[in-house]
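Removed from the display is one protein chain of the complex; every other protein chain stays in position.
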C-alpha cells in the first residue's frame, strides 16, 4: 500500500516516484533487474533498494541525481501526464474539507477521469472507508482500474465501475453504497442527480459537490438540486496561486547621483587632459579635425591619423571605479556588497479557472420516535 | 472648472473637498459668509480663502483638523454617498484605457447613475471632447444635472438627457453625436444596442463596453453584439484589491527557549527558597497544608494562615526580567528593541465583484476610392 | 497497528455532545447538549434541548411555543448576495434565459412562510418590469421599531416572525412596484431578522473554524477553510501517521487532524509555554482517552534540549514504599507517573522520523524551521501556514539553498462565493479578505558529495 500508510526503506516491489525536477517525476515499481533511464543518467533499481525514502542518489555513472520519494496522492497528481482534466490540489483539498470527508467516509465519485482526485480521496477515506468511482469512457476506466490495482487501493477502499451514471444510475449489485459524500465531475450533473436517492445514506446528512467549468452548467445544476430536495446550495470558485520568491537589488537614488557626478568628473578630466595635451604639444584642434577633409592628401590624412591616435592615447581617462549597481557585471541574486529586498511574483502563466464548485446538502427524512 | 484644470489658491466660489478622514470628504462651495460644521469642529470658509489647495487647517476653536483638496473625479467618487451603484476606479480606469478614450473623444454613457464615471470621463475627454450621458430615472437625472452644472462641466463637455435609451434611442435633435466610444451601464444593454448605429462615428472604429453584474446578462449582450455586427468581443472582470501595510514582530524560537529556561529557573529558585525557609524556621509542610482542614479549629486556621502568608512573603521569587516579546506590555508597532517584519494584508471586507465588462468594436463600412 | 482503535464522528444529536447552533442571521453559538436544559436564542426564541435529541446533525427546526420545536426543511434560502441589492441587477430579470415559472394556478394557497415566499416567487404579476419606479428599500421602510415591538406582544410565539413579515409586506409602500428578485431579497433579509428557526450542526473542524473566523479570526490566525483543507492535504494527513505540530490556533488544527486520523496515530504538539493552548479542543467531542492516547505535548525547551530536560526520578525500593504514609505514597506515584510521562514524550520526540511537520505559528520560521528538519522522516512534507505572505517569502528564499528540502513551494488558495439564484448568477459583491498562505517542502537526504561539490568526483 504505497498510497496509504508510511514506509521508511525502499524494497523490491515498492512503487516509488523518482523526482527528476519540479516538472518531472517518474513512477517506477522497484525490480532489482531493471534500470531507470532518464536524461539525468541511468539509475539501476538495485542501487535504490535498501535506501531510505527521500534519499538522493547519483546515476550509475556518477553524474546526474534524482530523489527517491514515496508516492502520495498529491505527488501523483503532479506526476501525471495531463491526459485529461485533473482536479488540482486547491480544489480537491477544499472539496474534501468542505464535504467533511474523513477516514471511514463512503464517497461516490463520477467520473473517475485521470483518477487523480480518486487517489486523494482513497488516502483520506483510508482502509476504513469506501470510494465508489464511476467512469463511462472505456479506455479511461481501464487505465484507472489498472492504476488502482498497481497502487494497492483497488478493493480497499476503491471500487471502480464502467458506467454511464446519468442513464444507468449508481447502484451496484449486492452492495449498499450508503454514500455520505458525492462528487460529480460530469458534463451534465443534473441528469445524474435524480439517480442519487437510492445510493445515499438515509440516516445522516449527505453532501454533494458538482464540478463544472461553464457557468451555464451551474445554472442547471442548481435547479436540479433544488428540485430534488437538496438545500444550503452554495457555489464557489477556488483560485489557487503559486508564488516565486526572489531578491531584487535596492538601488539608491543617491548612488545614481554619485554615478552621474563620476561620469561628469571623468568627462571634465578628459577635456582638461586634452587641453593640456594640445598646449604641451603645441597642437591646434584644427590639426586633428580639419575644416575640409576632402581636400586632404593621403599623406596629410595618415599623419593626422597618427596625431589623433597619439591624442587618444595620451588623454585617456581611467574608467570609473564607481559602479554602485554592478552595471555590466554579472551580479548573482543576493550577492554581498549590494543591498537586496525580498519579493515574490506569480508564475508567468497562472491557472485562472478550473471549474465552478456547487455544494449542497440533503437531510434525511426523520420521524421522531 | 474645478474638475478640469488645476488651481493653486482657494477663492470665493470654488468647489473644494474638505477631507476629514479616509471615509469622509465633504464637498463645499466656498462662500465667505458660511461655516463648515463637522464632528472635528467648525471651519469658517473665510479661514480657507487664500490658502493653497492641499493645506491642512485647524478648526475655528483650534482643535480638530481638515485638509482642503481640489476635487478630482476620483476623489469625488470616494466622497459620494453610495446612493446607487458606483463605477469604481479599477473598472473606470480600465474601461477608459481599453476604449482608448482621450482628450477630444466623443463618448456616450447610459445610464448616468451616480455620475461618478461621468466625472471621470469628463476629465478625460476634456473641453475638447464630448460626453453624452443618458439617465431614465428622473430624480437621478435631475441630481446629476445639478451636479454637472455646479461642477462647471455641463455643456462643455457634458450633455445630459432624461431618456430611456432602450426604447427611445440616443439621437439628440440638431446634434451629430458621432460617438467613438460607448459605455452601457443598463439592466438590458441588448435592447439598446440596436439603437446605436445612428449615433456612432461612421469613419473610425468605435468601441463599446457593457457593464453587467450578472453573467446571464453577458450572454444576451454578446448575442446582441454579434447580431449587430460588433466584433473582437471580449469579456473580462476587473478585480481591484487594496492592501494595508503593517509591521509584525519577529519572534525567535531561541528567545522562546530562553524564556522557558527562565521560567524554570524561577520555579527552582522558589522551591529552593521554600526548602531553606522550612529548614531555617523548623517548619514542616504539614503545618501549612494539613491533611485534614475540616478538623481544624478557627484559631488553628488563623495561625496557619499567618504562617502561610509569612512563607509566601519570605520565599517570593523576583519576577522575570527576560521578556523577549514584550508579553503583557503595550508594544507599539515598530518599537525599538524588537525586530519587525513588514507585511501586508487585505482590508477585512473586499469588493469581490462589481460587474462583468463586455467589450466589442465596430469597424466602419469603407469603400476604397 | 495490532489493536486498530477506531473512532467515528457522531452523526446524531445526542445528550452530552456539543453542537453549533446556526441562526437565520447566520450568527452561531456553541452549546453543550445537557439533559433537561433549554437554550435561549434571544429574539429567535427558547427551546428545550431534549426536543432536538435523536435527529441527525444538520437538522433545521422551528421554535414553537412552550420551548417545543418542529423539524423543517431548511432554515433559509440559498446564497443570495447580501451586498447585491443594487437596482441595476434587479432590472436584469429580463436576462433570465430560463423557462418561465410554472403558472400561479398550479400553486396551492401558501400556508407556511416558506410557501408564502415560494408563492411570491412564482407569482408573475405585480412586479415592476424595470427599475424606474423603485425607491431604495432602506428609506421606504415604513415599519417602525414600535410597530415591531407591538407585534411581538400581540402575535403569539412562533408566529411573531411571520406576522412581522406579513406586516412588512403590506406596509412596504413600494413593495408591489419592486421586481420579483428584489422582493425575494427583501423577504430573505427580513427572514434573517425575525424567523424563529435554527439549524443544529456537528462541531466539525470546518464548522469550528467558521465559528471562530466570524467571532475572532485572529484566534485562528485568520486561516480560511481552504487554507486548512490544503494544510491537511499537503501534510498527507491520514490514520496511523505520527505528526509533529506547532499549532497557535488554540488546537483547531489538532482537532482537524484528529478528524482525519479517526483514532489511529499520534500528534506531537510542540509549544512554547508550560502547557499548550488547546482551548478550541474543549468544544469538540473526542473522548478524553483517545486524546490522551493520541495527543502528546512537549515544549520547545524539552524538544531542543531533551537531555537536560529529562526528569531524573529516584525510584523507591518496595521497602521504602511500604514505610511511606498513604498520602506520601500517592504523591510519590503521582510524581513518578509525571516523570515517566515527560520522559516518554521526550523519548518519543527524540526518536524523530515524524511523518509530517505541520506549522501554524508566529515564531520566526527562517530560524525555527531548520531546527525541526532533523526530526522528520525522508520524503515527508513540511507545511507551514502563515497569515502573511512575507515571512514565507523569506523562508522560501532560504529554503532554495537548503539541500535537505526538496521543492519548496509558496501558495495561496482563495474561495470566491457566488449568489446562487438560477438565472442571476454572479460572485458576491463583497467577501472576507485574507485567509493566509502556505509554504510546503519535502524533507530529503542529500548526497554528501552533492552538498560538497555539486557533482560526484
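The first chain written gets the first letter, and so on, giving A, B and C; residue counts start at 1 in each chain.
Here, a contact is a pair of C-beta atoms (placed from the backbone, for glycine too) under 8 Å apart; a residue touches a chain by one contact, two chains touch by 3 or more.
What you see is a predicted model, and the numbers here were worked out from it, not measured in a lab.
Residue B:72 is the one among B:35, B:72 or B:159 that touches the chain not shown.
Screening B:42, B:56, B:167 or B:281 for touch with the missing chain picks out B:56. Interface note for the absent chain: among A:23, A:254, A:280 or A:336, the touching residue is A:254. Where chain A meets the chain that is not shown, the touching residues are 83-85, 136-137, 164, 185-188, 191, 212-217, 219-220, 241, 248-254, 256-257, 259-261, 263-264, 291, 341-354, 356. In the full complex, chain B touches the hidden chain at residues 4-6, 8, 19, 22, 52-58, 62-63, 65, 67-70, 72-74, 89-90, 92-94, 96-98, 100, 102-104, 120, 123-124, 126-128, 203-205, 215, 218-220, 222-223, 226, 231-247, 334, 342-344, 356, 358, 361, 363-364, 366, 368-369.
One rule holds in what follows: only the chains that are shown with their structure count from here on.
The mean-CA centres of chain B and chain C are about 29 angstrom from one another, to the nearest whole unit.
Annotation for chain C: residues touching 2 or more other chains are 389-390, 394, 416, 423, 425, 427. Contacts with at least two other chains are made by residues 215, 219 of chain A.
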